[in-house]
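Of the protein chains in this complex, all but one are displayed in their positions.
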Amino acid sequence: MIDPTRADGRTPEQLRPVMIERGWSAQAEGSALISFGATRVLCTASFTPGVPRWLMGKGTGWVTAEYSMLPRSTNERMQRESIKGKVGGRTHEISRLIGRSLRAVIDTKALGENTLVLDCDVLQADGGTRTASITGAYVALADAIEWARDEGHIGRKAQPLKDSVAAVSVGIVGGTPMTDLAYVEDSRAETDMNVVVTGSGDFVEVQGTAEGAPFCRDELDALLDLALGSAAELREIQRAALGGAR
Amino acid sequence: MIDPTRADGRTPEQLRPVMIERGWSAQAEGSALISFGATRVLCTASFTPGVPRWLMGKGTGWVTAEYSMLPRSTNERMQRESIKGKVGGRTHEISRLIGRSLRAVIDTKALGENTLVLDCDVLQADGGTRTASITGAYVALADAIEWARDEGHIGRKAQPLKDSVAAVSVGIVGGTPMTDLAYVEDSRAETDMNVVVTGSGDFVEVQGTAEGAPFCRDELDALLDLALGSAAELREIQRAALGGAR
Amino acid sequence: MIDPTRADGRTPEQLRPVMIERGWSAQAEGSALISFGATRVLCTASFTPGVPRWLMGKGTGWVTAEYSMLPRSTNERMQRESIKGKVGGRTHEISRLIGRSLRAVIDTKALGENTLVLDCDVLQADGGTRTASITGAYVALADAIEWARDEGHIGRKAQPLKDSVAAVSVGIVGGTPMTDLAYVEDSRAETDMNVVVTGSGDFVEVQGTAEGAPFCRDELDALLDLALGSAAELREIQRAALGGAR
Amino acid sequence: MIDPTRADGRTPEQLRPVMIERGWSAQAEGSALISFGATRVLCTASFTPGVPRWLMGKGTGWVTAEYSMLPRSTNERMQRESIKGKVGGRTHEISRLIGRSLRAVIDTKALGENTLVLDCDVLQADGGTRTASITGAYVALADAIEWARDEGHIGRKAQPLKDSVAAVSVGIVGGTPMTDLAYVEDSRAETDMNVVVTGSGDFVEVQGTAEGAPFCRDELDALLDLALGSAAELREIQRAALGGAR
Amino acid sequence: MIDPTRADGRTPEQLRPVMIERGWSAQAEGSALISFGATRVLCTASFTPGVPRWLMGKGTGWVTAEYSMLPRSTNERMQRESIKGKVGGRTHEISRLIGRSLRAVIDTKALGENTLVLDCDVLQADGGTRTASITGAYVALADAIEWARDEGHIGRKAQPLKDSVAAVSVGIVGGTPMTDLAYVEDSRAETDMNVVVTGSGDFVEVQGTAEGAPFCRDELDALLDLALGSAAELREIQRAALGGAR
Partner (left out) sequence: MIDPTRADGRTPEQLRPVMIERGWSAQAEGSALISFGATRVLCTASFTPGVPRWLMGKGTGWVTAEYSMLPRSTNERMQRESIKGKVGGRTHEISRLIGRSLRAVIDTKALGENTLVLDCDVLQADGGTRTASITGAYVALADAIEWARDEGHIGRKAQPLKDSVAAVSVGIVGGTPMTDLAYVEDSRAETDMNVVVTGSGDFVEVQGTAEGAPFCRDELDALLDLALGSAAELREIQRAALGGAR
């Protein structure tokens, strides 16, 4: 194991500075501009009465998400997916992950026949864009639900939000388990794991991938420990951004 | 002619507050977050050595632009063009307009065989997104050219930038010619005109459209007068944002 | 300013020979094969009762247009947009321009809930294809409206056509303002402007673009003067093609 | 068997009036506007030196074809395939048929490493568009080959054209075998057969389809007899259009 | 004419071994894994109550087919059409052929407003994939119709199946007419013909193509004779697979 001091001076279990600018957008029902260090994601929540055709009449709502990166959010400009004419596999995969993560803390019966679309647009990318997206989207979602309650779209006593949710990437870099990998760390990690955790400390998603060598049970355990700790910190930052209310 | 006082209290010839946050992106060679009132556009300039195949060996550079709106930049969420699988006519039209406007102030010989791509992503839309895009993209472009000079990609004495360029929308609303239309004004304008003007006060583009009744020569002249005045103000704001240098 | 005599011997203010073969198609409700010199465009108007979903029940009709070039209408064969799988920006832009130009002379209330689609297919291209398309499409449109009246789809006294409309391209070539640019002129014009004018002499669209150097106010004025003169001539040719009636 | 007199008064073995306007296009290396009654197809032949990558260096040329219908060539307007974003099965099928039919009379070695693209655009459709396309495309092809010889792209003595080719649709309508079906006949035919025949009277393609009831060997034989007769007549019309030379 | 003995020792009029594994799929309403020598096609029939919108209320059913090849069914791996984003011309053409062939033996009135989709997926390809598909799809279709009768979707006495249908490819290879061409024969055939024949011995489709030299009437006749003989053999193999019942 090499010296675990990180390029930006963090300890292995230390998050980058996390900032949440709640209500960044004047148009959306809920929004947050979240940053994990240099990674910046604009998350908006769009509320619309009604559900897609395949859910009509079942008395349940729908929550979905779309993730995208601006072409110059990265160090080298990427081609737009709209120009290519198709959405790539990575984009699909992350959009689906964000949607599942948020649905895990939603009581769709309590939401009623209403739809929430979360858009997570990466303005600047430096690793951890999917975990920043989930963490920020929760804030936008919570505000959109309050908006819907204020507007009378959902009942005064309905509580569609069962819990909060946050996410963090952890990985083994140079033999050391570390939390919240920046791009330079992520690109040389042997193992990379994205973990989505509720405010109560249970798992919603665990996605670990051996980028280099396969990993053993002990390494897996160390990564899960790190992730649970970081998720608890993110939970407090979300709570503060939401004014302590949720 | 009705009372020309506008919803936000502006006079007919008054611009909305214009703010330019230069260097917003840490990744791009040049960037600016520009706002015209509630309209906010992130403009990045990406510099790459080399040109597309059809220009190779001709000793000239290439400047192009892509415009896009985030799905929830507008009051109602729009579907992403990447999901639709095709870029719409309006997006194409505006991307081409931005590209032509910037090429009008570029000396492509002086640029050498290098490419500049301007991305204008609308984060929030309240009318005038194409004119804000052109005005902000100029700032990003100017910075990317300085970067390229500093990095030695273009000669120390080469001056690819022949002039500055800015744009404004003008229109006839309720019989009154007005500058810099906000969305609520634009949507009920009888005539809508986008005018692109160089720092020297010449025209690059004049695009006038009768949305309701056709317009006569006198109305056209009044709109052009307004546009030239506003463009001169935008020119000063650009100069200030660039530190007075260009 | 160089000698203003043009390659084909025209004076600067002279149109190419314009021919309109009304009723070229046996299938369409209205049609015209129009030529501006070697430029030939087949314009058809398709009338169908009913309107798109988003207009239903509003008591107004819809007029739209689609422009396309045959692959070998040009000097070098172009790839078909159907094969590429997407419609290019230029095609979109021109289709939208034709649609807006025709809607400017239509009273959609008087049209009732009916749809008119104008197809402008360029069979041979030698500059001015968009202006020939608008000028010819008006003739097809006028005939389709007469057909609809004869068939009882619109009332005997309804007058959906408020005015006529025609278009011409003007530009500055070698320092001289000229009308109705042929391809060889258009490709070396410093400034190119497409102007759409009603039969009453008002503007529907003014689209001026600096291809080379920006243009000043005096040049703009000279081009508008030329355009109004040519549009008046085209108006007479349309009237003659329609038997003097409209 | 019912009375075999046809709606337009033709006898069963009689072609509609066939007209070939050779050299209709000023842009293409060869062209023909062909009509079979009300069916009108613009055929252009585009010659370019060189071959697709997969044929390079083999010393042989390439001939291919693309077929398309204008949206209002038919009685009801069809959506453009460029707008749909994909080419339909029928279009593909006919394009491939035209290409194969022309290649059957081409000596690709004698053509050298050159490419000929035949575009067949249906301006007006009344049955038999694919057979008119093949018959007209041959004329355009022959002229493009003469052009290439005159320009020195192929040798003075090379003879890439081995034979002529023409096509006709035959079918059984109301129990009677008939040639050159118009749309009204085609749409109620029990059996429909497209036959492509060389100037020497051999078959290039035979495509018979039971639209209603399956057909027996005798019916097949009767249809082939009719087709060979009509093809011989078309061969003479082609020869006349080409000035008797080929 | 050269020695007509074939690479695999067959006589010119001899089919390859044909095997039909009925009911291969546990999911589909009808299915068959058919092999013509090394060519193997999985055919499934999917029955659903109801018809496409354009057929609703007309009292008739709908039968359609889709053909596809697995990417490594062939000797060299082909790109998937789903990855390319479009279905190729050959695939379209064969899917349409299979659909027409099956509809020729279906009484759509007797089928009622129900839909049958035949999927023919080529698992391994060695020539004759379209003819194996038709022959196998008939077996799957017959079983799906029995299933629908057993389930009460069609009446006990309704007989939607008017006849059986089978297909074979015949061709002239090295001057000799041969039946059921394997890939190595097909690729050097001068003429290739696919013939679809009902159980009663009538033609549904005859598609002959000159791959090399055009073919004369006598050759056409010889090929048709061969095809009718092979189709009768396939008819017996289908009957045996279906337990002699249909």
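So that you can tell them apart, the chains are marked A, B, C, D and E in the order they are listed, and the count of residues begins at 1 in each.
Just so it is clear, a contact is a pair of C-beta atoms (placed from the backbone, for glycine too) under 8 Å apart; a residue touches a chain by one contact, two chains touch by 3 or more.
Model, not experiment: these values are computed from the prediction.
Chemist: Could you tell me which displayed chains border the chain that was left out of the figure?
Modeler: Touch partners of the hidden chain, whole complex considered, are A, E.
Chemist: Among E:14, E:46, E:60 or E:176, which one is in touch with the chain left out?
Modeler: Per the contact definition at the top, the residue touching the missing chain is E:46.
Chemist: Which candidate, A:86, A:149 or A:239, sits in contact with the chain we can't see?
Modeler: Of the candidates A:86, A:149 or A:239, A:86 is in touch with the missing chain.
Chemist: Which of E:58, E:72, E:109 or E:188 touches the chain that is not shown?
Modeler: Of the listed residues, the one touching the omitted chain is E:72.
Chemist: Check each of E:13, E:107, E:121 or E:225 against the chain that is not shown and name the one that touches it.
Modeler: Candidates E:13, E:107, E:121 or E:225; residue touching the omitted chain: E:121.
Chemist: May I ask you to list the residues on chain A that touch the chain which is not drawn?
Modeler: Where chain A meets the chain not shown: residues 86-90, 92-93, 95-96, 100, 104, 163, 193, 198, 200, 202-210, 213-217, 220, 224.
Chemist: When the complex is taken as a whole, what residues of chain E touch the one chain not shown?
Modeler: 25-28, 31, 38, 42, 44, 46, 48, 66, 68, 70-75, 77, 80-87, 91, 117, 119, 121, 123-125
By definition in this document, only the chains that are shown with their structure count from here on.
Chemist: Starting at chain A, figure out the least number of steps needed to reach chain C through touching chains.
Modeler: 2
Chemist: Test of understanding: which option in C-D, B-C or D-E shares over half of the contact pairs of A-B, residue numbers taken as the match?
Modeler: That would be C-D, since it shares over half of the contact pairs of A-B.
Chemist: Between chain D and chain E, what is the gap in Å from one C-alpha centre to the other?
Modeler: Going by mean C-alpha positions, chain D sits 28 Å from chain E.
Chemist: Taking the mean of the CA coordinates per chain, how far is chain A from chain D in Å?
Modeler: Centre separation, chain A to chain D: 59 Å.
Chemist: How big is the gap, in whole Å, between where the Cα atoms of chain C centre and where those of chain D centre?
Modeler: 33
Chemist: Which positions in chain A are in touch with at least two other chains?
Modeler: Residues 85-86 of chain A each touch two or more of the other chains.
Chemist: What graph shape do the protein chains here make by touch: line, ring, star, complete or other?
Modeler: If you draw each chain as a dot and join those that touch, you get an open line.
Chemist: Which chains touch which?
Modeler: A-B, B-C, C-D, D-E
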